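To start, the structure under review is shown below, and the notes come after it.
The complex appears here without one of its protein chains, the remainder shown in place.
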Amino acid sequence: MAAYIARRLSATLVVMAIVGVIVFLLLHAAPGSPAAIIAGDNATPAQIALINHELGLDRPLVVQFGIWAWRVVRGQFGTSIFSGVPVMDLVEQRLPATVSLSLVTIAFAATIAVIAGVFAAWRAGGLLDQVLMGIAALGFSVPVFVVGYLLIYLFAITLHWLPVQGYVPLSRGLGSWLAHLVLPGTALGLAYLALIARITRASMLEVLSEDYIRTARAKGASPLSQLFGHALRNAGVPIATVIGIGIALLISGVVLTETVFNIPGIGRLTVDAITNRDYPIIQGVMVIFSGVYVLINLMVDLSYTLIDPRIRR
Amino acid sequence: MPTSRRAVLATALAGTLALPAIRSPRAAGPVTLRAVMQGDLRSFDPVWTTANISAYYGAMVYDTLFGVDDQYKPQPQMVDQWSLSDDKKIYTFHLRDGLAWQDNTPVTAADCVASIRRWAVRNSGGQAIMARAADLSAKDDRTIVLRMKEPFGLVLTALATCTTPICFIMPKKDAETDPFQQVSGRIGSGPFTFNQGQTQPGSRYVFDKWDKYVPRKDKASGLAGGKVVYLDQVIWENIADQQTAAAALNAGEIDFYELPPLDLLPQIQSNPDIKLQVMNPTGYVGEARMNCLHPPFDKVKARLAMLYLIDQKAILNATFGDPKYYHPSPSIFGYGTPMSNDANTAWFKQAPDPAKAKQLFQESGYKGEKVIVLQATDFAFMNNSAQLIAGWLQGIGVNAELAAMNWGEVITRRASMNPDDQGGWDIFVTYGGGFDFSNPITLIALAANGKKGWFGWPEDAEYEALRTQWAEAATEVEQKSIAEKMQARAWDFGLMAMLGSWTQPAAMRKTVDGFLTNPDVVPFWNVTRT
Partner (left out) sequence: MSDVAILPIAAEVRRHGLRRLFQRHPTMVIGGTVIAAMVLLALAAPLFAPNPLSMNPMHRLRPPSGVHWFGTDPLGRDVFARTVYGARISLFVGLTVALGGVAGGLVFGLLCGFYRRIDAMVMRLMDGLMAIPSILLAIALVSLWQGGVPVVILAILIPELPRDVRLVRSIVLGVRERPYVEAAIAGGARTSKILRRHILPSTIAPLTVQGTYVCASAILVEAGLSFLGAGIPPSIPTWGNMIAGSELYLALAPWTIFCPGIALAILVLAVNLFGDGLRDWLDPRFAR
């Protein structure tokens, strides 16, 4: 087990390195550079070239990459070209908002989705199943930002139940924190919820036809116990997989949600950095994100052994 | 929206938990004002960039030697006494008491001299001063002496200018930074300190009242007078989404929204707790700059064709929707400014006249060359106007092509003097403060000195001669007369195309009061929040 984890962790580092190379090539191979934007309105080409030189952008690509990679390995992600603030500081500032939003979304979506999927599978073919799956299909057909605007219009502007925008840190109160995350979490979680519900249903259907379920029923187990005690555990592996895959979807959706609801998270930080060609931020965030993504996948894989003892590596 | 019972319950629960938080968003204690300003604060060097938002930052953190009052007249600010020699060539400025940097060191004349020199490199009014200056130096710690080669009536106007970049006074070590690189310091001598600890770049910018600032005794007016601060903290929230910002204002989560889109005004105004105030009575003026270096706009007739092609009412209505707030205007000096006039504007009564425009294009020898129209998709005015202009050009058979990009890329590309196929351009749209258009010396867009001038690079010796005359005019009456001759000439050689003028009110909660009107800066002193 320990060896397995060690192997997976080293694979994580490899992936992060690859991401670093991909992103670096992407940025530097493309036309344009931050120098022109930094130089400002009335700069001459000579001034732009000077700034280019000072940023070290006129050195050979391999050299630039080498310098950057060497610093990253030592934990220094550089400073933002535009604000002069270290990348890690910016990430730290923005991290709590994105993490809060993601956690609330996953908790809400996963819980409701699994329950809905289980019941849909139980009553497969019936009205409940069709209605639930119909709603689920709608859930990931409408874009996040449209859902977001509708929710704001209904719950914040018309009914005044919830705040319109912004993020309040947990330290300022649980109620405030949660209130600011309900609408964005719902908007973001809808597509996610739909996906998990469908996979849960599919997975449960496979399992429910198995013999051991009939045995449990014959032995007098209640429907709830059959569903959640026996079937769900066995169906757990694909469900856990899709929760893991969903994290990737989530990160994409987070960018849109943060824009609509004005949440100062990492998604928006990166989008702004891309527009400004603020290379250190883009490179740093992409590498960090990729590391997080791979680690989450590792945890999902490890969770398989918890859910289904038959899987052992 | 599909919700399960559980979700509804959770929402309701969260709602009740949050109610106290929503009803009183801020507890009693220090008075904080939350504002959404016109854009994100990308540069902290208001001399290096012309971006207005950086000038707002400058006004918070820095101070100026002179400032314009609400009649646009220069008034002393950091200066308490000043004198001009009888031959009108020597200016002596004496700094007032109590001026200090926010790190508690005193402000000296040497700081001021260095700051003026640096600013003069970037500002055309400053360039005009230094071109005619024999010497600028600090006589002692509190006295600055400016010796001119010949009398120049615009010295104070230029030093007091609120057209960016503004002459903010910075500590000597910052002011000695190359004018084409940004300063790294954030210490000024102004009424607010920049709270770097609480600031999150891209998201929010925090300013604290600086208790040691000594305001002048006179009444605040424009950027002049006593800068008395009644707020403890000002926070600029960067809410990029305009709908969200308007909704936040409605809900009381922010107090001030500088430029709500005009389409949202009815929705905002219907809230009895919100009031509107026009911060900038001279409004804004739109312009379409043509690239005079390359075909087709290297020919005068092609440029004049644009005057007949553009329908200012359509341009203005597309973005602003309510005729109450916009004015089509043919003057190169904006609408309602001291220099506005209607010399040589017969074309305006005829426009839009696509047939005439087409005829002029043909007479200019147009051979079907591509016309690249830069389209800044992130600014509604630029975005809409570019599309309209390209559409009209295509309608008269011109090979117009839109190049969609964000504003940052537009300002990069417009600097290129190359032809189209090497990354050049033919038309770009921009706008400026209406008041700025009243001064052809400080506003570089009104120059016609070719490649030394502003993007588009129009060139006309006769116009330039008139412009120099304007700079040397002794009275405002004389200035106005020269302005008419300038405009007449401008509309003969096609300096640029005007897109009309508009005003845009700010929206704020009724608990906020005291905002001073000013053409280019939104000051936060004198503002109260109850």
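Think of it as A and B in the order they're written, each chain with its own count starting at 1.
In the analysis below, a residue touches a chain if its C-beta (ideal position, glycine included) is under 8 Å from a C-beta of that chain, and two chains touch if they have at least 3 such contacts.
All values reported here derive from a predicted model rather than from experimental measurement.
A.B. asks: Determine which one of A:I115, A:A221, A:I274 or A:L302 touches the chain that has been left out.
C.D. replies: Selected residue, touching the omitted chain: A:I274.
A.B. asks: Touch as defined at the start, partner being the missing chain; which of B:G98, B:G185 or B:P261 qualifies?
C.D. replies: Considering the complete complex, B:P261 is the one touching the chain left out.
A.B. asks: From the list A:A35, A:A113, A:V144 or A:I213, pick the residue that touches the absent chain.
C.D. replies: Counting the whole complex, the residue in contact with the absent chain is A:V144.
A.B. asks: Please output the residues of chain A touching the missing chain, sorted low to high.
C.D. replies: The missing chain touches chain A at positions 14-16, 18-19, 21-23, 26-27, 30-32, 124-125, 137-138, 140-146, 149, 153, 157, 202, 205-206, 248, 251-252, 255-256, 259, 267, 270-271, 274-275, 282, 285-286, 289-291, 293-294.
A.B. asks: Give me the chain B residues in contact with the hidden chain, please.
C.D. replies: Against the missing chain, chain B presents residues 241-243, 261, 263-264, 266-267, 313-315, 317-318, 321, 375, 377-378, 383-384, 387-388, 390-391, 402, 404-406.
Definition applied: only the chains that are shown with their structure count from here on.
A.B. asks: Counting only Cα atoms for the centres, state how far chain A is from chain B in Å.
C.D. replies: Roughly 40 Å, centre to centre.
A.B. asks: How about chain A: which of its residues touch chain B in the complex?
C.D. replies: 32, 36-43, 47, 50-51, 80, 82-85, 90, 93-94, 108, 111-112, 116, 135, 138-139, 147, 149-152, 154-157, 160-166, 168, 173-176, 178-180, 182, 186, 190, 259-262, 264, 268-269, 272, 275-276
A.B. asks: Enumerate the contact residues on chain B facing chain A in the complex.
C.D. replies: Listed in rising order, the residues of chain B that touch chain A are 1-4, 6-7, 10-12, 14-15, 17-18, 20-22, 40, 42-43, 48-50, 122, 180-182, 184, 200-204, 237, 239-241, 243-245, 247-248, 250-251, 253, 406, 408-409, 411-412, 415, 444, 454.
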